[in-house]
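Note that one protein chain of the assembly has been removed; the remaining protein chains are unaltered in position.
In this document, chain identifiers A, B, C, D and E correspond to the written order of the chains, with residue numbering beginning at 1 in each.
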Amino acid sequence: MQTHDAKRVEIIIEAPLERRLTDALRAADVTGYTVLPVLGGSGASGTWSREGQVSRASGMVSVVCLIRPDRLDTLLDAAFTVVEKHIGVVSICDAQVLRAERF
Amino acid sequence: MQTHDAKRVEIIIEAPLERRLTDALRAADVTGYTVLPVLGGSGASGTWSREGQVSRASGMVSVVCLIRPDRLDTLLDAAFTVVEKHIGVVSICDAQVLRAERF
Amino acid sequence: MQTHDAKRVEIIIEAPLERRLTDALRAADVTGYTVLPVLGGSGASGTWSREGQVSRASGMVSVVCLIRPDRLDTLLDAAFTVVEKHIGVVSICDAQVLRAERF
Amino acid sequence: MNEILSLAADNLISPIILSFVLGLAAAFARSDLSVPEAVAKGMSIYLLFAIGFKGGAGVAAHGVDQTLVLSLIAGIILSFGLPIIAFLLLRVLTNFDTINRAAVAAHYGSISIVTFVAATSVLDGRGIESEGYMVAVAAAMEAPAIISALWLLSRSGGQGQADSALYREILTNGSIVLLVGAFLIGGITGEKGLATISSFIVAPFQGVLCLFLLDMGLVAGRGLRESRGDLGLGAVAFGLIMPPVGAAIGLVFALVIGLSAGGAALMMVLSASASYIAVPAAMRVALPEAKPSIYLTLSLGVTFPFNLVIGIPIYVAVATQIIGG
Amino acid sequence: MNEILSLAADNLISPIILSFVLGLAAAFARSDLSVPEAVAKGMSIYLLFAIGFKGGAGVAAHGVDQTLVLSLIAGIILSFGLPIIAFLLLRVLTNFDTINRAAVAAHYGSISIVTFVAATSVLDGRGIESEGYMVAVAAAMEAPAIISALWLLSRSGGQGQADSALYREILTNGSIVLLVGAFLIGGITGEKGLATISSFIVAPFQGVLCLFLLDMGLVAGRGLRESRGDLGLGAVAFGLIMPPVGAAIGLVFALVIGLSAGGAALMMVLSASASYIAVPAAMRVALPEAKPSIYLTLSLGVTFPFNLVIGIPIYVAVATQIIGG
Partner (left out) sequence: MNEILSLAADNLISPIILSFVLGLAAAFARSDLSVPEAVAKGMSIYLLFAIGFKGGAGVAAHGVDQTLVLSLIAGIILSFGLPIIAFLLLRVLTNFDTINRAAVAAHYGSISIVTFVAATSVLDGRGIESEGYMVAVAAAMEAPAIISALWLLSRSGGQGQADSALYREILTNGSIVLLVGAFLIGGITGEKGLATISSFIVAPFQGVLCLFLLDMGLVAGRGLRESRGDLGLGAVAFGLIMPPVGAAIGLVFALVIGLSAGGAALMMVLSASASYIAVPAAMRVALPEAKPSIYLTLSLGVTFPFNLVIGIPIYVAVATQIIGG
């Protein structure tokens, strides 16, 4: 089956910043992304869990973005403005996608 | 530690189609997959969120499938029959797995 | 934008083992990881779903870990002690990360 | 007329309507207020179980007569027939292609159970009795409209993705199964069963309905905000005209069958309301090219609020005026 | 006998049982009806809190006597002892290997709190009083069976993965902590505390139990469908024989201790029921090679329905017949 090169970017970011991140992505014309829930995690600032939480304050979401390789830097620049000052983990994998016309 | 080549396929598909996708996978003898929830997203057809929704209509799930490289095309063919006419994003990454006998 | 080599490890493991896995990771000095919920799946031991479940017994979680390539084996060894005897799928992808100082 | 207006005003300032308005307002103000998906589903399970059970217990108390069978048949005919009217009306009022017209038509032939629930609570508030089996009629009206709409599409040369798996899914749809199941349980255990659990399914019912409508307001408001532009004036007009048209046809059936004033009002409500749970999911499978921003917004953003705020009091007033309450 | 049958029939057409049957039926019909995980957990928290609190308030009202201590000891002995009987019975009836036999045995020595809750609601319905501290006995019976089963396995040359972390987890298991904690709160705040929150934990209790059993029917039905073939006739026979055997032994203990008829019925129910929350999770850690499709299906798919529908009315009838209610 015919596939096309793409990049898979995964941004794990604090939930209160989600809207800022997606606004920044859209402002950079990155309109395709998917948001996944996160249950908990651990990092330099300790361990956390969403269980029983009412506030969004202590929690993260994972934003997954498939994008054409030549658009990657635009995406990273946009994401970086939000992630820079905040807690967030950005990773990029090489990927292949079906139906490149969608990206 | 000894690892083995594999492909990691991620299919983000509309929730009402989930059963059709997994049925198609199993029909193609792809019996190993994991389904992750999705909170929301954005694409050509706009932005959506699962919050407060009762119907499965507007929502997606992410189906992750680790598979031997030589079985990839079988998987993609099976997935494509379902994804073709519907909204869905299919991406493939090169991966390594422990315990290849499981795949 | 400047990126750095890393490995993205994804461990899908039975929920009752989650604490054992993260304890093992921390014992191996792997303090950065994120836990994602899983809705259901299929494998050699059949199909399952979290819907309506009260017990954690039949359910899995996905632990995602970004790590420096040279630390990968430490992580895999730690994870393997837990995964070995139990149901669990471990996959590794090559990745790039922003802000390497965080890893 | 005057009386209708005063009833409408009365209806307007009930906690139920105002909760919906609060949800709408919060969504328009871009508040992050939201009800978790699991809680929304939990409330809908509660409402379906409660309304089904009470309907069944009502039948157990008053006995079954032939009107039940006639009402079920009427419901099925309406669900098959209303999409045809909707389909034609959409051709007149909008420039949607046949696929989108078929999708919308399926929604309006089917029913909205929350609109039904809100109507029963208005009837309760006015002390108007209704036939308990109307919940069974509601269940019977969920699915036929989908078949009807797909047939309309194929007649116009279009083609859906419907297969036997889809029909199976529609008929074993969770909300139908729960509604019918609870109706049967209520019918079997009767008044005695109702007494055991009435402090769960009767007493807090109105309050849960408030929170559920708050959530529906949030979802409807967000949908309206998102899909701004996808609906023209013609489409909005359809969303406001189709309910009274459906209600009028429902009333005729109710009169022919000989339903009570309450039952007739509910038959009108069922005919006037548009699905927003079962049919949208079926449409994603059967007509993936149809736009949710059209059918969902019309059903949830235009017709639902219209029925809730203006429609229901009118239907109740008309039914009681004609049949006598 | 006749009376027992009529009680069983009575039991059968209660909203609680029928809700469970509805769930089963929906699962078999492959309906997509489902209760969100969070809602199911929320309901189980509610039920544990309510039953624990009411038990504690009951003790506060009637005072503590030495029977409490004796009952706790009896419960612990039963939980240690019943797995031995189950282990032997499984060798006779099935060809499971020792690991699966040990895993199943652990489930049957432990208890199912929903079965207990359903039994208290049957007692309530018949106006039969029972000792409030039976919920403490229930809590005490959750864990010992696991130790016992692992010991049986090691005696047979097998080896589990149990470590001190596991024992810690079992003892601080959420359901035990909540049950015991609510029991203590009920005991400390007494009738006055109960009065403050009785419209939350008493009035809607039966209704919540209905929805919870609907969910359990769905889960049990899906499990039965999935694991078709993993259970032979012998295993099913075990799932039906072990409960009355356990109940009979529980009855003997109850008579020796001198429990009331209601208390004896509950002791029988605890002995007859099999865990499906705490023990399965412990088994995934301790005996990963044991098959959930065996132990979960037996516990939730065979024994639970048996106790719910047939077992409980029989145990209650026998206890009242022998002790006098």
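Throughout what follows, a residue touches a chain if its C-beta (ideal position, glycine included) is under 8 Å from a C-beta of that chain, and two chains touch if they have at least 3 such contacts.
Not measured: the values here are computed from a predicted model.
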So which shown chains sit in contact with the chain we cannot see? A, D, E
For a quick check of understanding: of D:L48, D:I197 or D:C210, which residue touches the chain that isn't displayed? D:C210
Could you tell which one of A:H4, A:R56, A:R71 or A:R102 touches the chain left off the display? A:R56
Just to verify: which one of D:S6, D:S31 or D:Q321 makes contact with the chain not shown? D:S31
Quick one: which of E:L12, E:L72, E:I85 or E:I185 touches the chain that's been left out? E:I185
In the full complex, which residues of chain A touch the absent chain? 14, 16-17, 20, 45-58, 85-87
Write the list of chain E residues that the hidden chain touches. 36-39, 41-42, 45-46, 49, 53, 168-169, 172-175, 177-178, 181-182, 184-185, 188-189, 193, 196-197, 199-201, 203-204
Can you list, in ascending order, the chain D residues touching the missing chain? 13-15, 18-19, 22, 25-26, 29-39, 42, 125, 199, 203-208, 210-211, 214
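Following the convention adopted for this analysis, only the chains that are shown with their structure count from here on.
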Would you mind checking which chain's C-alpha centre is most distant from the centre of chain A? E
In terms of CA centroid distance, which chain is the most far removed from chain B? E
Whole-Å distance, C-alpha centre of chain A to that of chain B, is 18
On a C-alpha centroid basis, what's the spacing between chain A and chain D, in Å? 38
Centre to centre, by mean C-alpha position, how many angstrom separate chain A and chain E? 45
Touching two or more other chains - residues of chain E: 32, 34-37
Junction residues of chain B, two or more chains touched: 36-37, 47, 56, 93-94
Chains that touch, pairwise: A-B, A-C, B-C, B-D, C-E, D-E
